[in-house]
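Here it is, the structure in full.
Each chain you see keeps its place in the complex, though not every chain is here.
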Amino acid sequence: MTQQIELSGVNKYYGAYHALRDINLSIPKGAFVALVGPSGCGKSTLLRSLAGLETISSGDLVIAGERMNDMPPRKRDLAMVFQSYALYPHMTVEQNLTYSLRIKGVKKAEAKKAADEVAAITGLSDLLHRYPRELSGGQRQRVAMSRAIIRHPKAFLFDEPLSNLDAALRVHMRKEIRALHDRLGATSVYVTHDQVEAMTMADHVVIMRSGVIEQQGRPLDLYDRPANRFVAGFIGSPAMNFIPGKVTRNGREIVLDLPGSHSLAIDLDLPPDHAVLVGIRPEHVRIATQGERGFDVPIAAVEFTGASTFVTTDTMPEIVFVLNERSSLKIGETIRLTFAPENVHVFDAKTEQRLGLKD
Amino acid sequence: MSETARNRLMLAIALIMAAIYLFPLYWMYVTSLKSGSEMFANPPSFWPSSAQWQTFAFVWESRNMSRYLWNSTVIAFGSVALIAVLGTGCAYVLARYRNVWVDVGLFLILMLQVLPASLMVTPIFVGFTQVGLLDYPRLAVILAIAAKSMPFFMVLVRATFMAVPMELEEAALVDGNSRVGAFFNIVLPLARNGILVSAILIFMQAFGEFVYSKSMIQDVSLQPASVGLNSFMGPNTSEWNNIMAYATMYVTPILAIFVLLQRRIVSGLTSGALK
Amino acid sequence: EDVKLTLWSLDRDIQPAPNLIKEFNAQKNGIQIEYRQIQFDDVVSEAMRAYSTGKAPDIIAIDNPNHAMFASRKAFLDLTAMIKTSTVIKPENYFPGPLKSATWGEKYYGVPKATNTIALYYNKDLFKAAGLDPNKPPQTWDELVETARKLNDPSKNVYGIAFCAKANEEGTFQFLPWAQMGGSTYKTINGEGAVRALSVWKQLMDDKLTSPDTLTRSQWDSTATFNAGNAAMVISGPWEIDRMLTDAKFEWGTALLPVPQEGAQRSSAMGDYNWAIFSNSKHPEEAFKALEFFASKDATMYKDFGQLPARADLPVPPTGNAVKDAALATFLEQMKYAQPRGPSPEWPKISKAIQDAIQAALTGQMEPKAALDQAAAKIKSIEG
Amino acid sequence: MRRIFASVRDGRGFDIVLVGVPFAFLFALAGLPLIYNILMSFQEVDMFSLGSFIRPFVGIDNYVALFKQPETWPILTNTLIFVVGSIGGQFLIGFGLALFFWTNFPGASWLRGLFLVSWVMPGLVVGAIWNWILSGDFGVLNFFLRESGLITANIFWRSDPSFSLWAVVIANVWLGTSFNMILLSVGLSDIPGDLYEAADMDGANAWQRFWTITLPMMRSTIGAIIALGLIFTLQQFDLFAAITDGGPNNSSNVAQYWAWDLSFRQYDFGRGATISVIMTVFVMFAAAVYVRSTRHEVRG
């Protein structure tokens, strides 16, 4: 597969602020890449650099085999959904949607048809003649979204395009976007804070922190083998629990720093007394069955989301786990928790890098 | 207080303020209808004893006003066109960036405006003579007015461009527009209020321009109305009613047009239209 | 192909220049004149600008005190030789004052176009009302002040007298005759007579016998207050006669300017324009022909345009209007004493010094003597 | 060639063309005359040399002579008073009116438009009308003041040295108010409404919203208006000519009128130019202040 977008050694400064640090990323043609990371990590900046709205301070940006560092945005043939929408306030929804088509010289009737189609997908059909200031937040976001998908560009850049939509609409839009992406064979870069979105839509997930790419790979790979504590904690909701521990003298077990002195057998080659962090995802923690080994913890909070229940323990560090039924646990009650050693992730306490077999 | 009561009160206050402010205009109107030295009556008479409507027809005919007004219009449109074409783009660039060159540019623009027309006219006259521009006197005046008023336009229009979010232009670029296209389709319409108001102000200024026209346009048939007005306004004039009639015919149409236009400009498409 | 001449003047359509040009062009004598009207304030600056860029007209009408400035720099053509051979323009026919203004260094650089001067107008009705004899206008400065005081009636919004002390050429125009009657000239502007003249003005101001606006109002506007009955007397020129005839709803008369004391020498201001030909004119002969034509029309100038020709040899024919004729007679008499301002190429600056002195004294910021001393010093340094 | 064209369409070239052409134009038609004037202030100029650049060079003689004149300092002081008084009056009244009309009661926009008369009326006519309004004996202003009992004796606006400058200031404030008002109205309408909503929620009353939102958000407009107002005020000429002629005794004379008077009444072009150069210093100061103020502007 050819590489559609290729970034090598890209840096970007805002004045003195180093917003992108040595970014290397290659996105194959037709891929759907999700870009995730904490707020302010540089996702929008990266997207804007791809679009040509920010000039990158150093490094190379190659799109479809051509170096694009200085190419004006319109020649890059990308469609972008802006995080802040950037709707044209002096145009109606319909005009906003068809703007790019009109520039290209598409006929009026044809543009109108395209607008109607897209509006049907995004549920804006009744609003085509409104001005942006007469729309609700979610409606504006849908206009921004529609404006991008009405085009058939080389690549789509989405900057949190669904953040203001309700769950049902979001599920619907997710499907539509992915379908469109597949139909056009376009390349998409998709910034999102929604774990489910990232995991279900993307072929490839890129995790950033403070302008650096921390890890990238297929969604489940990141989920199952996070390269470091940050990635492990960032992917998955509720987040992974981290428990400090220490390798035993014999180097074959980890003693967890938790009441009840739980220990885990490990399969790693670690020196004795090495300090580690043990990560365990909430869904892998369960209440021990009668007589099973485990550690006894008091309960600090029980939250019902409807389908599942999040339970938080009153320990240091606190442990969160998920129950798939309505539970009758009470705050203050002490329960015994356990988890399977094969579900555990081990990180170096100092470097916070994953410890494990080479892969 | 209810909404309507408040509105009525505001309207009343506005009318009083307008009455005070418009007094000179009113005075122009009544004087044009007065006769002889009723002007100097003491105490002043606020209403003409017998309105002399024929003054208007007389002045229109005898001063050949249609020709004067035509020349004024040509000069005003020419100047506004030139200024708008050159000034808008420049103002846009000066609003778009924030660096030391912009500072220098703004500084120069203001500095270039320092001299009053009465002092500028000599060097410009000398220069235009040398390049032969005085053979096209109206064009010469248009150029001179443009140079005089463009900084004014730029500074004002720049301020309106500052209110247009950069992001909208970016969106247009990503939508496949060139810089030129984004400028015309997005930035310009959004800054339209300020540009139009500034252009109208320029138009009015050019419509009344006097110093350059007086010196550079020697052929009566090409002179604008301001020079025509001046030509019967020497130090020893007693035709104040005629002069005011002239001025009335000169001013009223533009004022009317402006009132209509600005209504749409300043109150239309605003109130948080951006973002 | 006709010779084309250009002529600039401030005359409006009812005044001589454009009409004479029309007549001249109608002769079809191979010369066509193109006319451009210029405003009073702009004549000199436009002329200078045009002259220095080689765009000067052939003929110009120039205000007499400015004539020397151009003549002294040879911007105007020396007409002495042409006048000598001319049958129409003869120096001896002109009043000496106007002629002098067109002369520089014993040579003629122009021809007087018209002339005027100032005298006293007074409101006979108000005289009567105040118990004064309407046929005995004041003769001396003291009488003038006294009469003004008697006529002054603030309760009826009537000032004793109106004149013009504005800080421009008009102020000088009105003041200089007073100074000259007191025995001073512009070169000795701080002479005793001038100081006394200024003191009289100041007294009129201080005693509120004249409107404070005298300081900023033009002669024309001052006279308007007389016409409206708000001033009992006014000092102004013959250009007012026609307006007064229509506007003034009372009986009025004219008198010679009062003198410092009985028997003192008379003097008067001398206004109006001269014709001149620019030295870089390509058609001096033809231009002079035009001037000859204009001079030939002097005889009917008053009748046609209400302006006085600067000619001693031409009687101004009666108009049939007794009031007008009486006024005219006064001005013609006054004309005999008219003296030009200058002539000096630096006249505008000299005039400015005099205006400054008048204003400083009348606003009370300097004593008349000190103000005039300062002006004299300035004039000396200007004349070098 | 193609590259240049592409750059004009899409890149820096676009900016450079947009700025370059007008600046070249301005340099030729406004810059050169300015230089001509500056040059003239160091030369001896008379009517014969108006047309050439090469004239006897006199160094700073013109400046020395100018500052020897007793009226110089008073006139410069007058200029300052005139500028500050006029701009202060125009701006405050203009802003007041703009805010007032901004409340948008029915009829507001019509009336606001009418306020532009002062901008439309020819300077000559405006001057003449103010001349009458301000005249001492039969002026309408005195008439109103008397009728309303504010004064007992007429004020000789034009001829009393302690009022004459203010007479012109009053007329000039009238003249400039509409310009201020209309442009401030445009500026006001560009402020996003949600900022006021947020401030309202934050507990700010109308007065506080004005100081904390309106004023700072209008910075670029206000900066532009004041800078231009200063320049207009420094060029105001018709009113002086029509109302006081700079008198009495220079009490209402200001630099620009004086420069004109020296150049075109006394034909002392060198000294006239010298004053205009001194005025340039005023403007330079203002321009510097303006440019500095643009640093705090917010881009929408």
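A, B, C and D are the chain letters, set down in written order, and residue numbers restart from 1 in every chain.
The rule is short, and it goes like this: a residue touches a chain if its C-beta (ideal position, glycine included) is under 8 Å from a C-beta of that chain, and two chains touch if they have at least 3 such contacts.
The structure presented is a predicted model; accordingly, all values stated were derived computationally and were not measured.
A single copy of each protein chain is placed in view; the full complex in the file contains them as A x2, B x1, C x1, D x1.
The rule is short, and it goes like this: only the chains that are shown with their structure count from here on.
Relative to chain A, the most remote chain by averaged C-alpha coordinates is C.
Chain A and chain C have centres, each the mean of its CA atoms, that are 93 Å apart.
Multi-chain contact residues of chain A, defined as those touching 2 or more other chains: 72, 74.
Shared interface positions of chain C, i.e. residues touching 2 or more other chains, are given as 41-42, 49, 52-54, 157, 225, 228, 230.
By the touch criterion given at the top, residues 8-11, 14-15, 17-19, 21-23, 25-34, 36-37, 50-51, 97, 100-101, 103-126, 128-130, 132-133, 137-138, 140, 143, 174, 177, 179, 182-183, 185-187, 189-194, 220-221, 223-225, 227-228, 231, 234-235, 237, 256, 259-260, 263-264, 269, 272-273, 276, 279-280, 283-284, 286-288, 290-291, 294-295, 297-300 of chain D touch chain B in their complex.
Here chain C touches chain D in the complex through residues 41-42, 44-45, 48-49, 51-54, 69-70, 73, 75, 157, 159, 166-168, 211-217, 225, 228, 230, 348-349, 352, 356, 359-360, 362-363, 365, going by the rule given at the top. Chain D contributes residues 46-52, 71, 135-138, 156, 158-161, 164, 243-251, 261, 263-268 to its touches with chain C in the complex.
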